[in-house]
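A single protein chain has been omitted; all remaining protein chains appear in their positions.
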Amino acid sequence: MTLERTDRGPLGRAEMAAVVARDIPSGSYVNLGIGQPTLVADHLPEGSGVVLHTENGMLHMGPAATGGPDDPIDPDLTNAGKVPVTELPGASYFHHADSFAMMRGGHLDVCVLGAFQVAAGGDLANWHTGAPDAIPAVGGAMDLAIGAKQVLVMMSLFAKDGSPKLVEACTYPLTGAGCVDRVYTDLATFRVGTGPDGRGVEVLETWGTTYDELAARLDVPLVRA
Amino acid sequence: MTLERTDRGPLGRAEMAAVVARDIPSGSYVNLGIGQPTLVADHLPEGSGVVLHTENGMLHMGPAATGGPDDPIDPDLTNAGKVPVTELPGASYFHHADSFAMMRGGHLDVCVLGAFQVAAGGDLANWHTGAPDAIPAVGGAMDLAIGAKQVLVMMSLFAKDGSPKLVEACTYPLTGAGCVDRVYTDLATFRVGTGPDGRGVEVLETWGTTYDELAARLDVPLVRA
Amino acid sequence: MSATTFHETHDEAVAGVEDGSTVLIGGFGMAGMPVDLVDALIRQGASDLVVVSNNAGNGDTGLAALLAAGRVRRMVCSFPRQSDSWVFDGLYRSGRIELEVVPQGTLAERMRAAGAGIGAFFCPTAVGTPLAEGKETREIEGRTYVLEHPIRGDYALIGAHVADAMGNLVYRKTARNFGPVMAAAARTTIAQVSRVVPVGGLDPEHVVTPGIYVDRVVAAPGSGPAAGDLQQQEQA
Partner (left out) sequence: MSATTFHETHDEAVAGVEDGSTVLIGGFGMAGMPVDLVDALIRQGASDLVVVSNNAGNGDTGLAALLAAGRVRRMVCSFPRQSDSWVFDGLYRSGRIELEVVPQGTLAERMRAAGAGIGAFFCPTAVGTPLAEGKETREIEGRTYVLEHPIRGDYALIGAHVADAMGNLVYRKTARNFGPVMAAAARTTIAQVSRVVPVGGLDPEHVVTPGIYVDRVVAAPGSGPAAGDLQQQEQA
């Protein structure tokens, strides 16, 4: 049953990260994409046993390095965003072909990615705006999109110009087709790619709005969970 | 020019191994097949810098372990024939996919294999007699045959029934097509796959016989080197 | 979720293997062969198995005993015929087991492809030989290749040297062989190890099989999680 939380406003960024963290099963192997998804790490409970993967060849990555005496900046130890990070006990290092074999081979339980658009059928667009003067840069986004067992997207539900980012069909170039499982936004959490045709969208919970209000603002085939 | 050594008889096994060893450039990375080719290791000169690869995941394999106090038998350290061996300083271990990537990827300079038959064009047959009741077993022979930069074969020139093993076309099932470079036998050393059609055989040197005697006994298009 | 579990007995570690499963069994000859796990699999009773392993058993123990017990429908390997492979030889000659012979490197690469999410690959090995018969070939930049498909395991049984409490593994010398490849190619990977050390007991630079690939670990009888001279353990 769709949970409508109208006793509060939409989620802030940190709150969205906390909701995503809540839904990651303990003991999961997880990759957090560059940008907003990185915040999810701060909300994983102590003892969750979640192991973070970074595409540049490491399992059990720790928090960002602060540069303090116990926590020096090491230029040889960074995350996918090239930010200096730390190593947790039980970590391992491996080269790039092995790291992406791990991703492509379906061994990661969860990845969390940002998005420009997600389609009702689970298509993801997060690498290219399609603008003719934009320099294309994909990194590891396509590998993660098709590789992780569960692909979670974290984004604002509407763009700055008010247009919805959860759409019937992506207008931006795709990162992956039919790959997204859930979409976490400031206004609601959705399961995409549901129903007999795989193009339905379930509203799991709302924040500061109602199912009916969302249905009025979105042009996708919503159903209540 | 073909060297005809008629002042002596055919080569013995150890002598054949010594001739092969003579032709392996110093500093080469080399894989020696199971059986007779293993003997080549005993004839590599001190300081040759030749590094032996074993398909089961090691570079710089040392001689067979003797079981002495300084040289214990270690069941976790064997060669491709499952014989306990030793490790030389500067060795490295790797898993099977990496070991065969090294072979298939053309990184080994030389491999030495035994053979049932070699064809004038360089086809190799060394894994299966084609007998209907034989249990087929190929191991790493096909990978070596197509992978090493130079494939050397070491065999007697005639089978026990007197039939030549260097032939116009193999009658036994192939291990690899057009892959052999040189054939070292008790009676002569040959370069195969030469000439404009790639089906010529050069006689490089003979042992206890002459070029003309060989030409009379073999049904392949011989030429003098 | 995916966290590695640690087991007291080999029997517990192989619980649940279903009839008809594809089981990848590590080892090259006896080096790296998970003998105790195979013995436990015999006791567990699963049958109609497809077994993928480099060889087809030695002597009368381990994989040979599994074959002798009639549990294996089909053997996929590179080199079944050995001086002491009489169990397999007898089954094969009497038509009681199927055999797929795969070149050793192609066997390793097909499992590597399964673990790495590769759908198929063009391989130069075996072109023009009976082992490529019936397979699609293609010429690429002047060389002929044969199309090979992944080999996935329902289970992998492997032998390793030391595990830490995250399931990270290191191996010893040429006993490493198929272990890392099979661990990534199977849905459920079960490792028997000499010793389990606490988290932090293996240097992250030296881990060969990360714990993400390891589902169940069982230490040899009498060993178990223990601190101690880890450097020595890792290199012993």
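To keep things simple, chains are lettered A, B and C as they appear, and every chain counts its residues starting from 1.
Here, a residue touches a chain if its C-beta (ideal position, glycine included) is under 8 Å from a C-beta of that chain, and two chains touch if they have at least 3 such contacts.
Keep in mind that what you see is a predicted model, and the values were worked out from it rather than measured.
S.K.: Which of the displayed chains are touched by the chain that has been omitted?
M.R.: A, B, C
S.K.: Sort through A:28, A:78, A:117 or A:206 and give me the one touching the missing partner chain.
M.R.: A:78
S.K.: From the list B:49, B:63 or B:130, which touches the chain that is not on show?
M.R.: Once the missing chain is taken into account, the touching residue is B:49.
S.K.: Which residue from B:69, B:89 or B:132 sits in contact with the chain not drawn here?
M.R.: In the complete complex, the chain left out is touched by residue B:89.
S.K.: Of A:47, A:67 or A:136, which one is in contact with the hidden chain?
M.R.: Going through A:47, A:67 or A:136 one by one, A:136 is the residue touching the chain not shown.
S.K.: Provide the residue numbers of chain C that touch the chain removed from this figure.
M.R.: These residues touch the chain not displayed: 109, 113, 116-124, 138, 140-141, 143, 145, 149, 170-173, 203-206, 231, 234-235.
S.K.: Considering the whole complex, not just the chains shown, which residues of chain A touch the missing one?
M.R.: 54-58, 74-78, 82, 87, 93-97, 99-101, 103-104, 123, 128, 133, 135-143, 146-147, 173-177
S.K.: Which chain B residues would touch the chain omitted from the figure, given the whole complex?
M.R.: 25-29, 49, 51, 53, 58-60, 87, 89-94, 100-109, 147
Rule of thumb we're sticking to: only the chains that are shown with their structure count from here on.
S.K.: Quick one: which chains contact chain B and chain C both?
M.R.: none
S.K.: Report the chain whose CA-based centre is farthest from the CA-based centre of chain A.
M.R.: Following the centroid criterion, the farthest chain would be B.
S.K.: List the centre-to-centre spacing of chain B and chain C in whole Å, with centres computed as mean CA coordinates.
M.R.: Roughly 30 Å separates the two chain centres.
S.K.: Please work out the Cα centroid separation of chain A and chain B, and write it as a whole number of Å.
M.R.: 55
S.K.: Can you give the whole-Å distance between the Cα centres of chain A and chain C?
M.R.: A distance of 34 Å separates the two centres.
S.K.: Give me the residue numbers in chain C that touch at least two other chains, ranges are fine.
M.R.: Residues 112 of chain C touch two or more partner chains.
S.K.: Taking each residue of chain B in turn, which ones touch at least two of the other chains?
M.R.: In chain B, nothing touches at least two other chains.
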